[in-house]
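For this depiction, one protein chain was excluded, whereas all remaining protein chains were kept in their positions.
The first chain written gets the first letter, and so on, giving A and B; residue counts start at 1 in each chain.
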Amino acid sequence: MNRNPTKFWRRWPDPIPHPKAEGVFPPTQAMLSEPVDPATAEAQAARLRKVWKLPTGAHYWTAVNNDQVGKWYTMTAFGFMLMAGLLALAIRVQLAVPDNDVLSADRFNQFFTMHGSAMMFLFAVPLFEAFSILLLPGLLGARDMPFPRLSAYGYWSFLIGGCFVLGSILFDVAPSSGWFMYPPLATEGEGIGPDIWLLGLSFIEVASIAAAVELIVGTIKCRPPGMRINLMPLYAWYVLVVGVMILFAFPPLIAGDFLFELQRSLDWPFFDPERGGDPLLWQHLFWIFGHPEVYIIFLPSIAIASMVVPTAARQPMVGYSWVVLSAVGTGFLSFGLWVHHMFTTGLPQLSLGFFSAASEAVVIPTGVQLFAFVATLMVGRVTMSLPILWIAGAFAVFTVGGLTGVMVALAPFDWQVHDTYFIVAHLHYTLFGGMVFPIIGGVYYFYPFFTKKMLSQRLGRWSFWTTFIGFNVAFMPMHIAGLMGMPRRIFTYPEASGWGLVNLISTFGAFIVAAGILIFAWDLIRPKSRQPLTERNPWRAGTLEWSHSVPDESWGVRSIPYITSRYPLWDQPDIVERMDSGRYYLADAREGLRETIITSAVDAIPQSVARVTGPAVCTLVAAFFTGGAFILPVFHLYWAAGVSGALAVAAVIWWLWTSTAQVPETPMKDVGLGLRLPTYVSGPDAPGWWAIFITMTGDATAFASLVFAMFYYWTANPDFPPQDAIHTNLFWIAAGAIFFILSWAATFGARLLNRRTLVKYARALLVAGPIAALCGAACLALAFWVSGMDPATHAYPALVAAIIVWTLAHVVLGGIMQLYCLAGSLKGKLTPQYDADLWNTTLFWHFLLATCIIAALVVGPLPRLL
Amino acid sequence: MLAPAGRDAAVLSDLFWVMLTGAVVLWLLMNGLMLYVTRINPEKMSRRRAEVLILGGGVIFPAVTLAALLVFSLSEMPQQRAIGEGLIVKVTGEKWWWRVEYWPDPDGSPIVSANEIRLPTGQRSEIELGANEVIHSFWIPVLGGKTDMIPGRKTRMSLEPTEVGNFRGQCTEFCGLSHALMAFGVVVESPEDFKAWLEREATDAVAPTDAQSRRGKEIFDGSGCGACHAVRGTDATGKVGPDLTHLGSRTTLAAGTLPMTVSALEDWLRDPERLKPGAKMPAYDHLSPADLTSLAVYLRGLE
Partner (left out) sequence: MFDRFQRTRSLWHMVAAPLVWAVHFVSVYAATSVICAKSAATGDARAIIVGLGLLAISVIAFIGWRAWLQRDLDPDDPVVNQATDDHRRAFLGHVGLLLAAISAIGVTYVSLPAIFIGTCQ
């Protein structure tokens, strides 16, 4: 130890340095061309196969491999889509003729609400996540996603939540206020329908954010060595953009759900104009989510097209930078569109003008994208295959939706067609063209990658033409119905309206679409055991996923390659042979652990070996109890929900304790090609740290939405906070803030001291931290309590209470994390060298401190100034 | 909207036809190009020219076209929301009907009506909108755009009808069970006819003249209809339901759901729930058929 006698703090031991990669990188040609001894290779393959083996029997469902979870996820989302499609057929039957009474008004409202909700929340967004979980490791030559158990947890949450929400329709208690749930209609709604929507879908949104976190980390940290940011497959670029969009789009809705459910269960009047609330606040929060959502659905499908098109053209994508521009640009601009769903709400015309302008501007990156496809096809020679047929169909359909989109983005035109069937037609053209067609094209393209079997060319063609024709028959007449004045969401219309014929044609078309989708579904699930396996790269594509061996091996890639091209299979000769022979990285699993390589974010320089997790029951248990915590409050079983929530937290702790940040058997290991990598990293080099950072960014967005609500009320309501309002007690607010700063400082100090091997002091701080957090929480609660504010009387005290509840929940979580680190330190799981948990907890506390200070300001001094 | 009868709707209809033509041409060009490259396998194009295509088709062309559209629509917005020139119509959305007040003089007193909008041609009338309970949206397709009616907020719009005629308006924001059955009749008249009608509308209800109507009025008074409905000039002063003073002169019954006939009135009185699910109007099926007819005749006669 290096000791300096002069200054007190200089006498502290130096911090333990973080291990860094050692050895050769990039590998030389000579190293790459050196053959591998076949006997060694065989032994390595046997070990890898054992490590990555799928669990069998009933344990199969504990699997976490990305290819398994991805398949369940995809099929579940597809199943929900079929059910939502059935609802659409029922809707079309009811509307086929004027004054029809096949469905009652109430049932019709349940059906259209669930059709929209299920298609959006149970099909479109989860399908992107499912597809990406399936594809991404393949595209990036990785063994698996960085957090396989998180994928599994997300899937089981999705399944439980989806069945709950969609199942409600069988009991005739489904939500019936529309998928947009506008208050006061939805807040006043009787029965449990709105609660099912709010709680069930919040549960799924949380799972969606979990998946987004994993996909972002997967894209920036799990690329193969050498795959710099300018070589990334375009699909990965889209995953990155969409992941970040989810992170900023979903939290406002979660915040909205939080307020909404508080109003429904505790009568806190956030949206009640009689008591200072405002129904439009929900519309803002909903559409800040809702419009980016459209692009969250659309961009992944474009991503699929950007994989199919270059393969069909036998040409690298033309204008790669342009496509990246398009993805990133669309991602940004899509957040400036939300008010175009609110053009008719009487907002200031100037404000409408901004959103109209931004809605037109977003056309430009989308147009760039489409022209990049056309240009690529023009540069190459197209070999027409089934996937490109679906993509071409998507192009034809989507351009119609895009062009009508240009029209409805003009505010005066929207005043006419808003909430009419013109919009129904427009949105289905964008979503079918921008999602369903390309996704099915993608399924035809990637099916041989997923299953090593081909789908039928003949059925595929039939399915395409049936769906394509049926779609246009169903939806083209809806434009006319809308222009004739037919509003949306009506369960019947009079004969005299003259809308009968166009509706009958639409209904007819809807059944043709259903037939087309059924043909596809049959092709997908028909038994294929007697069908021969495909060859290894049937489309002669250039990207890494087609290097996977046939028959399939659950290890993904035999060895993780070194990449120097955007299309390695086209440009890097011998790459597949070298991967197969184990010439590249991590060709072995000597320690019997699942591993993948972590690389730097921009230049993909290897940084460490990540030990990824294997099959587990704890994720299933955690998802089950999380589901309970969300679902039981619907039936007002609050105690049971609380117990379920506590059990969920316990299950998550069990999962983290037993499988994350495990002390490795050796600090460094040889990964092949003369490279030695650390087996344990903490801080910004670790994927877990990134995951916390990304999650907390989303969490901060949700919190920002609550703060936005305070300012929103202030602008929307001339008397906010009310002149005679009671405010929180400033003394206790200040005391709470000081305790939170102390708790944060204790956590931060514990991390610094622990790294400097002063373990005892670090433990002391980890004891002090939760105590200070608890005191701070008590002060914050007292500040509200002693003031005598009553949340049920007015939106102002209600919002203050909501912000305090939100903050307290986070402080409790922060305290649990401090105690987790303390326990780790005592049990030897957390040492001065292996301190990832403490880094992550400190990062959480950075965000938490910001939350607490802002919360203190917003509930304390700020309202006195407004 | 395709057969406009108002200034705003006509402008938007013209705008639509222009945009539709442009859209069809663009669609044919883009998809023709796509068909050409995928089916006909043309000569390979150089990558340089391909990038020019992306720049020209994806950036320059849309940036210019969209700017032109945007400039047109932004300059149109203030005109379509211009302040009205005299008449103010206040409309309040209820579940599922429309409370209507005409204010020819903003400082005077209103003329109360319901479920029908009458407007004069040749001037821009101010429409003030509000709602109780839930959000609705006020739309007359042939005249112009729509505006939402939001509880706790006042919203406004204005309309400038140009053609005389009978039209239909409807609620366009989903407002619950009978959203589909929340419509209204629209009558556009010449300024003179409108003035005459408004004067008539301001008067009290006509007293029943024949025996059946008189019997109908007795039933009306005896069944407590006046607790919810107002008939000016009588004891019925309820404010919960639509004003019935001149019910018989409206073109529709039950907010655009039924024709204004005696038999439709009878059906409505007997079982409103069947005709309009969730309606607050109670059923009067305990009345004898003869009494129901008398009541219907009385109501139909309130012209």
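To be clear about the criterion, a residue touches a chain if its C-beta (ideal position, glycine included) is under 8 Å from a C-beta of that chain, and two chains touch if they have at least 3 such contacts.
Small disclaimer: the values here were computed from a predicted structure and weren't measured.
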TODO: Please pick, from A:F332, A:W465, A:F624 or A:Y761, the residue that touches the omitted chain in the full complex.
DONE: A:F332
Task: Absent-chain contact - pick from B:R7, B:R47 or B:R214 - done: B:R47
Task: Selected from A:F164, A:Y320, A:Y584 or A:F748 as touching the chain missing from the view - done: A:Y320
Task: Residue of A:T383, A:T564 or A:T697 touching the missing chain in the full complex - done: A:T564
Task: Given B:R7, B:R156 or B:R232, the one touching the chain that is not displayed - done: B:R156
Open item on the list: Just checking the interface: what residues of subunit B touch the absent partner chain?
Closed with: 47-48, 51, 59, 63, 66-67, 70-71, 74-75, 77-78, 81, 83, 156
Open item on the list: If the hidden chain were put back, which residues of subunit A would touch it?
Closed with: 226, 228-231, 316, 320-322, 324-325, 328-329, 332-333, 335-336, 348-354, 356-358, 360-361, 364-365, 563-566, 601-603, 715-716, 718
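Throughout what follows, only the chains that are shown with their structure count from here on.
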Task: Centroid spacing, where centroids are CA-atom means, of subunit A and subunit B in whole angstrom - done: 41
Open item on the list: Touching residues of subunit B toward subunit A in the complex: what are they?
Closed with: 1-2, 8-9, 11-12, 15-16, 19, 23, 26-27, 30-31, 33-35, 37-39, 41-42, 44-47, 50-51, 53-54, 57-59, 62-63, 66, 69-70, 73-74, 76-78, 80-81, 129, 133-135, 137, 139, 141-142, 144-148, 150-153, 155-156, 168, 170-181, 257, 277-278
Open item on the list: Looking at the complex, which residues from subunit A come into contact with subunit B?
Closed with: 104-106, 109, 177-178, 182, 184-185, 188, 273-274, 277-280, 318-319, 322, 344-346, 349, 352-353, 356-357, 360-361, 363-364, 367-372, 374-382, 384, 388, 392, 395-396, 399-400, 403-404, 406-407, 410-420, 483-485, 487-494, 497
